[in-house]
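For this view, one protein chain was removed and the others were kept in their places.
And now, chain A:
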Amino acid sequence: MAVLLLGEVNNGELSVDATAKAVTAAKSLGDVTVLCAGASAAAAGEAAAKIDGVAKVLVAEDASLSHRLAEPTAALIVSLAGDYSHIVAPATTDAKNVMPRVAALLDVMVISDVSGVVDADTFERPIYAGNAIQTVKSKDSKKVITFRTSTFDAAGEGGSAAVETVGVSDAPSLSSWIEDKVAESDRPELTSAKIVVSGGRGVGSEEDFKVIEALADKLGAAVGASRAAVDSGFAPNDWQVGQTGKVVAPELYIAAGISGAIQHLAGMKDSKIIVAINKDKEAPIFQVADFGLVADLFDAVPELTSKL
């Protein structure tokens, strides 16, 4: 059996963490070939070749593949699909955009957000905001899967897989890229950070979110947010942690001014240590916290920042 893994490539650069976590998840399914696609993808291909457990790398470069538009990326994957029993990717927004399209073109179901591999046909995935874990056995001839990266450790470095280039067939253009609004940040990425500090509605304003950011910077942490904080404009959308945002499982997760709705818990309850700071002692977040502090976050968070 052979696995085709869509590498996470952004502007020609490989997201090694997300890709290496998917490699770990995919290894037991067969030899892993990583596909790096983009307007330029050669450097990403070189990086993918170094991931431990990668058997082969395919590089597809074409202007149509820039910005990971779903239609050309899915067409490329389908053109390569014949050789593989499993077509997989880390469950990033890019892959969630592309992989169901691939599955439908192959007339198979997609298996999204897989958190456990039982055997080559059988997988575990969380449903209902993580309140249940479903084990499903696929009857399809090919399996199309996205892996929840927070549950797999990244494969190490030290590989030296062969790199091949593949051609790209012409597909009609159905969509085109206009612009990206991406905030540059020196902070670690939310999904790979060892520590995450998140703020909720209790933070109160975009200005006051600096209190959360200061603690994060002191700890070398990433910053997260609840949906309420994002909806209220305190934090950008890509900071949202939860059922419909990012799923994180850092060593330490600090939630300040977050009540602990099931949709938020779905995105962080696999963190190793959870700290909750909330002025309401009844807040549900305390039921999942290892350490709870009933306090006003505007006192407790700056005090933490200064004393750590």
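A few notes on this one:
Here, a contact is a pair of C-beta atoms (placed from the backbone, for glycine too) under 8 Å apart; a residue touches a chain by one contact, two chains touch by 3 or more; residues count from 1.
As a working rule, contacts and distances are computed from a predicted model.
Chosen from "Cation:proton antiporter", "NADH-quinone oxidoreductase subunit H", "Electron transfer flavoprotein subunit beta" or "Cytochrome c biogenesis protein ResB", the protein name that UniProt gives for the omitted chain reads "Electron transfer flavoprotein subunit beta".
Looking at chain A, the residues touching the absent chain are 10, 67, 69-71, 74, 92-94, 96-105, 107-113, 122, 125-140, 174-183, 191, 195, 219, 227, 230-231, 236-238, 243-244, 246, 251-252, 262-263, 269, 272-275, 281, 286-295, 300, 303-304, 307-308.
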